[in-house]
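The structure appears below as structure tokens.
One chain of protein is taken out of this complex; the other chains stay put.
For clarity, chains are labelled A and B in written order, and residue numbers in each chain start from 1.
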Amino acid sequence: MTPRFNMRSLILNTGATLLLPLLILFSLFLLLRGHDEPGGGFIGGLVAAAAIALKLFAEDYRAARTILRVHPLQLVGVGLVLAAGASLPAILVGENFFTAQWWTLDLPIFGSLKLSTPLIFDIGVYLGVIGTVLTVVFTLAEAEHS
Amino acid sequence: MTSLLAILIGCLYAAAIYMMLRRSVVKLVIGLILLSNAANLLIFTAAGLERGVPPLIEEGQQVIAGTAADPLAQALILTAIVIGFGVLAFAVVLIHRACEVVQTDDMNEMKGTD
């Protein structure tokens, strides 16, 4: 499968390889700080999707699909399960559907860690956004190839 | 400021409708993009403009002192932007496919189902 135009550029290629892990890390950072500060699942997801799209531009469709390992729609599925599932813990403790639940974990070195259903929801959004954006990008890239 | 924005919104709506009435499907998509932006700007304006007063509650206070920008309207716009983004991404893919299948971007050629 050779592209019609040779768009490969050494600079972009190397840059993408270096940037990809950084961007993914940055997207996770955005995701986790999102509860109290600017950031969140949506923006984090966009950054992560952009990282993989960059891989697609630098190399090709196949390379991008390989890093993702799964079909992007499956990511959407996992994201939706998490986001919808985040509504359920409240029911188990007898509160209104979708009420936020908070758990505090005491860890030996880091001090206390606060976990919550909004965090689960946000991770769901994160995965959902990556999946949706990449589905669109891959669909267009696939059409270009064939 | 409000009336300026109102005029701008009116222009955006007009431009959107004009683009949607053209024969090219690409212009149709541009029209749709303009339309969703116009609607978002309208919510922003209709909820009332407040300059430089973010809706933040001061340390130790229970309510916002004085007036502040309406955060709900901004939340609405954010949601609408996200939804618009998703739907327009779909529209772009659809039109790309449609142009491939029909081999033209002229709406007049797409009358097979009427």
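One rule holds for everything that comes next: contacts are C-beta pairs under 8 Å (C-beta built on N, C-alpha and C of every residue); 3 or more make two chains touch, one makes a residue touch a chain.
Convention: contacts and distances are computed from a predicted model.
> Out of "ATP-binding cassette domain-containing protein", "NADH/ubiquinone/plastoquinone", "STAS domain-containing protein" or "Putative aldouronate transport system permease protein", flag the one the UniProt entry gives for the chain missing from this complex.
"NADH/ubiquinone/plastoquinone"
> Just name the one of B:30, B:68 or B:102 that touches the chain not displayed here.
In the complete complex, the chain left out is touched by residue B:102.
> For the chain that's not shown, point to the residue among A:16, A:30 or A:76 touching it.
Answer from the full complex: A:76 touches the omitted chain.
> Residue-wise, where is chain B in contact with the chain that is not depicted?
20, 25, 28, 32, 35-36, 38-40, 42-43, 45-48, 72-73, 76, 79-80, 83, 86-87, 90-91, 94-95, 97-98, 101-102, 107, 110-114
> In terms of residues, what is the contact footprint of the unshown chain on chain A?
Listed in rising order, the touching residues are 71, 73-74, 76-81, 84-85, 87, 90-91, 94-100.
One rule holds in what follows: only the chains that are shown with their structure count from here on.
> Centre to centre, by mean C-alpha position, how many angstrom separate chain A and chain B?
Centre separation, chain A to chain B: 25 Å.
> Which residues of chain A touch chain B in the complex?
42, 132-133, 136, 139-140, 143
> Looking at the complex, which residues from chain B come into contact with chain A?
82, 86, 89-90, 92-93, 96-97, 100
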